[in-house]
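What you see is part of a larger complex, with each chain still in position.
Order of writing sets the chain letters: A and B. Residues in each chain are counted from 1.
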Amino acid sequence: MFSLAFGVATKNSHGDWLEVYYPRPLINPDQAFVSMISSVLGYSQGNRVIEVNDEMTVKLSEIAEMEYLAVLRESVKPIVATLLEKDSSPKTVPEAYLKLHLLSHRLVHPNEVNLEGLFGVLPNVAWTDIGAIDPEELDLVQLNARINGRIVEVSSVDKFPKMTNYVVPSGVRIAHSARVRLGAYLGEGTTVMHEGFVNFNAGAMGPNMVEGRISQGVTIGSGTDIGGSASTAGTLSGGGNTLITIGQECLISANAGTGIPLGDRCTIEAGLYITPGTLVQVMDERKKNIAVVKARDLAGHSDMLFLRNSQTGVVECRSNKKAIELNKMLHTNK
Amino acid sequence: MFSLAFGVATKNSHGDWLEVYYPRPLINPDQAFVSMISSVLGYSQGNRVIEVNDEMTVKLSEIAEMEYLAVLRESVKPIVATLLEKDSSPKTVPEAYLKLHLLSHRLVHPNEVNLEGLFGVLPNVAWTDIGAIDPEELDLVQLNARINGRIVEVSSVDKFPKMTNYVVPSGVRIAHSARVRLGAYLGEGTTVMHEGFVNFNAGAMGPNMVEGRISQGVTIGSGTDIGGSASTAGTLSGGGNTLITIGQECLISANAGTGIPLGDRCTIEAGLYITPGTLVQVMDERKKNIAVVKARDLAGHSDMLFLRNSQTGVVECRSNKKAIELNKMLHTNK
């Protein structure tokens, strides 16, 4: 079995799922445990979402390995068991939420789990201080709160909730949680500052300092810093089809950006945006000009320093490699 | 009559208005309906703000067209009726809030309603999870909450509240609602991402992807995307006096910005900021240089691609028009 979890769910007034909170999602659970659970739930095979009734929660709470199930027994909200035999594309809200949980619980890395059709499956939700509300049902809830002297605080109207209301992984700081979606992967030792942003299925391997935007699909390696307002072009937001990976010990400086993947120990100077089509003057370790290439031809290489010469306006890629190595590298790439 | 609405209001301890929530504002309401309402409220003419007493709410709740008035009857908070015979400059808090509601309810477009003197009329408010509080009265409220083991969450201290606590228009996503002020206009199909921002009296006609900042007075046409951290210079924030309108199917890329209005199908490359005074090299459809002009002379034209040549540092405006057309266009403009 690929994954298994019990969650506390919210439905709208029509009985449609809005969201599911899984406190302890499991990846590749122990087969003996699965068998035990299966007999209680009446599960046999396939990807299934099972609403857990009172009788089931009583039986489940007796299973020693999952003490928190005893707590679920007392839930006033619907309890759901989601069993994914295979990692196929999510078909229901509980399945989709389980996959987002797997990412944020660091049980899978970004781009490792099948999220095909995710946007179609996820409903748009008004995220409020009294929980998830169907946007079409919000109006009356707000009116009733207001006449009673309260207010419904609507933090977000989105298909994705903020991660920290579901899981806070160990060893991280997230200065402003509204900027990290459920489904983000934050490795140990990562700090996301107020201007940082991490989308779902994206993340920082840790440790990292994130003060800029990590778009959907993008990952950054350990020791890499993303400066304030720095941008990593995502495939969802006009960045083309190339998935952007940034290696270790890189620095994308403040207000800079990259539209190409980078290897290790690369730097982009503050304020410079490298798009795949940017013509770049490549220079060797003696600052001798080697070639002018499109930035996409440099994709994935290491030890590159990108800057715009402030005396000529030329975008340069300075390397600590020798001319002969650079020439070889550029030809290999093409 | 220009507009009419019933609202739930908050006052400070001195009885001054802090804010008004209007669940169903009306534009150009039916005259028969206005007459019916007027007799209950004792309204005759002009722009009036009337505090609705219990007797009035009982009578109003019997008027079939407005079933939500029955709900208002049970309010523990002050109920206000705001009747605007004409769209003159707002003189009171309830009037100002009604106009902001009209914008966010899509009953008027940005720059269509008289907001003269708005800043002077609106009080500064501490927006908290227990409602609107006068900043001068916050101190004691916070202290009392703290000693009782609670906390007053102060989300904002500002003249404008977040839109979503008042209205969530249909068909939108707002990933982080603190970035959209009441008075923003978000057309159907618009997504405002975490880094997006929409000021009051500004907006997206829809559908749009907004990941950058739409300043006061600025509007963007359908199909136009504003990339992450992209900037549209507003008249309130040092952008000069020209109101910026961006047409349809434009792309202001990530970390870019514009200080000039744009027509349709324009693109500004990532990281490039066009100010009105930027000298721009205009090129025809064969990339032949036509003229060097200030960006303000290109204001409002369509089919322009702005980029900074990464080999020369020259800011270029590439067009798909022929030289002869471009020459004509430039001369017409001057």
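As a working rule, contacts are C-beta pairs under 8 Å (C-beta built on N, C-alpha and C of every residue); 3 or more make two chains touch, one makes a residue touch a chain.
All values reported here derive from a predicted model rather than from experimental measurement.
In this structure file the full complex is assembled from 3 copies of one chain, 2 of which are shown.
By definition in this document, only the chains that are shown with their structure count from here on.
In whole angstrom, the spacing between the mean C-alpha positions of chain A and chain B is 30.
Residues 8, 21, 23, 68, 71-72, 74-77, 129-131, 155, 162, 164-165, 168, 170, 172-178, 194-195, 209, 211, 225, 227-229, 251, 253-255, 269-272, 308-314 of chain B touch chain A in their complex. Those residues of chain A that touch chain B in the shared complex are 124, 126, 129, 135, 138-139, 142-144, 146-160, 178-179, 181, 197, 213, 229, 231, 233, 237-238, 255-257, 259, 271-273, 275, 278-281, 292, 308, 312-315.
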